[in-house]
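With one protein chain removed, the remaining protein chains of the complex are shown where they sit.
Per-chain numbering from 1; labels A, B and C assigned in written order.
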Amino acid sequence: MSNPYVPYPARIDRITIENDARDLKTFEVVFLDPEHARLFRHVPGQFAELSILGTGECPIGIASSPTEEGSLLFTVKKTGRVTDDLHRSREGRVIGVRGPLGNGFPMERMRGKNLVIVGGGFAFTTLRALIQYVLDEGRRADYGDVTVLYGARSPGELLYKAELDRWRTRDDLTAHITVDVGDDDWSGHEGFVPAILGDVAPSPANAVAVLCGPPVMIKFTLPVVERLGFTAADTILSLEMRMKCGVGKCGRCNIGSKYVCLDGPVFTREELSRLPAEY
Amino acid sequence: MSEVQDRLRQRVAELLDGGTIDLFIGYASADAPLKTAVHVVRSSADAEALVWDARCTSNLAALLPDLFKRPQDQRDEWAAPRVGILAKGCVSRSIVGLIKAHQVPREALHIVGVGCSGVVDRHRAARLVAPAQLSKVEFLGDGRVRLHATDGSEQDVDLAELLLEGCLECRHPNAVLSDESIGEPTTAADGSRFANVKSFASRTIDERWEAFRQEISRCIRCYACREACPNCYCTECFAEETSPRWIGVTTEPSDLMLFHLGRAFHQAGRCVDCGACVSACPQGIDLRLLTQKVNEDVESLFGGEVGVSVDRLEPLLQFEMADDEGFMTEP
Amino acid sequence: MTETTDRPDNERIDWEPRIAAFLCNWCSYAGADLAGVSRIQYPPNVRVIRVPCSGRINPLFIVKALQSGMDGVLVSGCHPGDCHYISGNLYARRKFALMKSLLEYVGIEPDRVHFSWVSAAEGIRFAELLHAVVEAVRAIGPATKMVKRIEAVP
Partner (left out) sequence: MNVRMLDKLDLPSLLERLAETRRLIAPVVDRTGARFAPIEDVASVRWDYRNTSLSAKGIVFPQTEPLLAFRNGEAEERIPETPSTVLFGVRPCDARSLTLLDAVFRGNGIDDPYYAARRGAITVVALACNEPGPTCFCTSVGGSPGDESGADVLATDLGGGVLLRAVTDRGDALLCDLDVGRPAEDGEIEAARENAAQAAARMAPVQVPTDSSRLLNAFGLNLWSDVAAGCIGCGACTYSCPTCHCFDITDEQKRGTGRRVRSWDTCAFPLFTLHGSGHNPRPAADARLRQRVLHKFSYCPENFGQAFCVGCGRCVDHCPTGIDIRRILARLDEVLATDSEVG
């Protein structure tokens, strides 16, 4: 990228409505120029600035794994000007994609380890990228046991429902799906993520915990993770902070000496402990 | 002046020690010419730093609304503070407006009134020494002031030459609402008002437009005018609303003008001409050009003065069947 | 509010004034409707925006319309005493008096901005008003002063 502010044009090929409230949609986008697709090499946990010319840009985590080639997935909650406009899109619309931005999950460092992946709400998006990555046929052997714990407010608010069903039947991944309040058809866990995590009690031996969720979930889950015996260096979080430029210039996502867009959004609990408590 | 200051310090210490108030909002000296700092006193020892003189430009009422907003993370245990505040005439009138707008509970306030003889306009002083800067200012007594500039020059001027224009037209130098007063009341000036508006209005329409456009083009959108104003307590200002988006965030001229027209219009029936916005503007924009126009119209069309009575409804919250229709179009 | 109105070239000989008309639902809009169904001719220069009451109209709408490139603005509601909400138009009258005066003061031509009362029964009056407004705006020419120009964004 010679000019880090210029987006690549990309077409929305498919739009999936993810939840009952219809304010979460997944956009599958394809770069118009194959050269851009070649240049856009991401790792799970990174994000991109999605842009609509005339409306603006917003940072969105990449929900697809680099192993899912040919397109990118972005799951977007309708919250503001740009995301509203995105939600009004139809398939075929051309938007801009600028990235990949941020550091992403430390895939190399997690190699050979058991993974405990804990997510809540719609922050689950980049965790999907991570899970798809380690489940990839060519890479599955690089990682140990994979335990996924994912919670949402209600069954209707769970993302990627078809995939969740598939994960539940796999024998190389243990999936615990929980909702705060179930409905008549719900047969999975009921309860908050921290409580279920305590019940499931994954072993910290040779394991890394990866957390991503709303502030309140993180606040109550971190003590559980700590109690289970995961060290600060082996507890990985993906932060959310208001971002703009994505390249560490505009100052918006600054926490201490770090820029979430550049040095993050993925940090270990150890790294975070050295930063001001602004989250 | 210093007698009033001594008395003020003593009284504030008493009010704090006696438990009448939890904190007191006043002024303290600052290490820059013609400036004072807003000083929030929480213990009687801090009261020693209070000052009162012609450099006290901030409208302290601007600090009040936030003090009565319950912090997000505190629920039942939170109690509104009892707040003491030093109120010259304009500040007291702003407080009246805030009480009427339900931004500040009257019973939580202890208003210490003080007579004011006008406060200085740092931009007027700056113009006298530009392009050098003021290095020191001495108040010589007898209404004379000595300005020392960074180029080594000095000049003596009348204090009146340095006062905010609004102070020269002020009809309420003493607090209109207070629980106690310090010092002797000040006599109001009875000169003509709205001199700047009359002069501006006498120019041709295209001259006015050009002057307005050039004046507003100085704006750097720091919003110091808005934040320094007690009337601007909105949680979300129209300037920053995104749905609809009223104005873009750039310095495109029409956006700047839309902001300043909107700000002035929102002052209708609420501006007390305290000059806080004028003092706050780092670019020295003549903001009174707009606010005083609105003030003049409110007075001439709807009558009454702003902020003199807690019982009188704001002019835009009422109407008369016989209100003027001279501005309307008849086919 | 998006800036979707792009004004035609001001210098064009075939320039026609474009007027944004904010009409209250109960009187003025009905008056415009009556003019229409009665086949009373009025100039096609108007873009009607129906609002519940003239009291609903934020005076900044007027400035915003001028910024968006409209050549004139008309605001119309029920006659005093006829407001569907009893007094919305009377509060509005005070706001508009101030805004019109302020705009003129800063150099916006007084004939850019018009206020008038039109009842549901006044189809003819609506048509006459429109004629008067369009001709007044035509006389002062295309609006330029408040117009936001994207190319002027620094």
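What to note about this one:
Note that in this section a contact is a pair of C-beta atoms (placed from the backbone, for glycine too) under 8 Å apart; a residue touches a chain by one contact, two chains touch by 3 or more.
Nothing here was measured: the structure is a model prediction, and the numbers come from that model.
The undisplayed chain touches these shown chains across the complete complex, A, B, C. Listed residues A:70, A:112, A:223 or A:276: the one in touch with the omitted chain is A:276. Only one residue in the set B:14, B:206 or B:227 touches the chain that does not appear here, and it is B:227. Note on the undisplayed chain: of the listed residues B:79, B:130, B:160 or B:195, the one touching it is B:130.
The residue from B:37, B:80, B:157 or B:301 that touches the chain not shown here is B:37. What chain B contributes to its contact with the hidden chain is residues 28, 30-33, 35-40, 58, 62-63, 66, 71-72, 123, 126-127, 129-136, 150-152, 220-224, 226-228, 240, 248-252, 276, 279-280, 282-284.
Taking the complete complex into account, residues 2-7, 9, 51-57, 77, 79-80, 83, 94, 96, 214-215, 240-242, 244-245, 247-252, 254-257, 262, 276-279 of chain A touch the chain not shown. Take chain C: the residues that touch the chain left off the picture are 2-6, 148, 150, 153-154.
We take it that only the chains that are shown with their structure count from here on.
Separation between the centroids of chain A and chain C, computed from CA atoms only, is 50 Å.
Mean C-alpha positions place chain B and chain C at a centre distance of 35 Å.
Within chain B, the positions touching two or more other chains are listed as 245. Residues of chain B that touch chain C in their complex: 197, 200-201, 205-213, 238, 244-246, 248, 250-255, 257-258, 261-262, 264-265, 268, 290, 293-294, 297-298, 301-302, 315-317, 319, 321, 323-325, 327-331.
Every residue of chain C that touches chain B in the complex is listed here, in rising order: 1-2, 59-60, 63-64, 67, 74, 80-81, 87, 90-91, 93-109, 114-117, 125, 128-129, 131-133, 136, 145-149, 152-154.
The part of chain A that touches chain B in the complex is made up of residues 80-81, 84.
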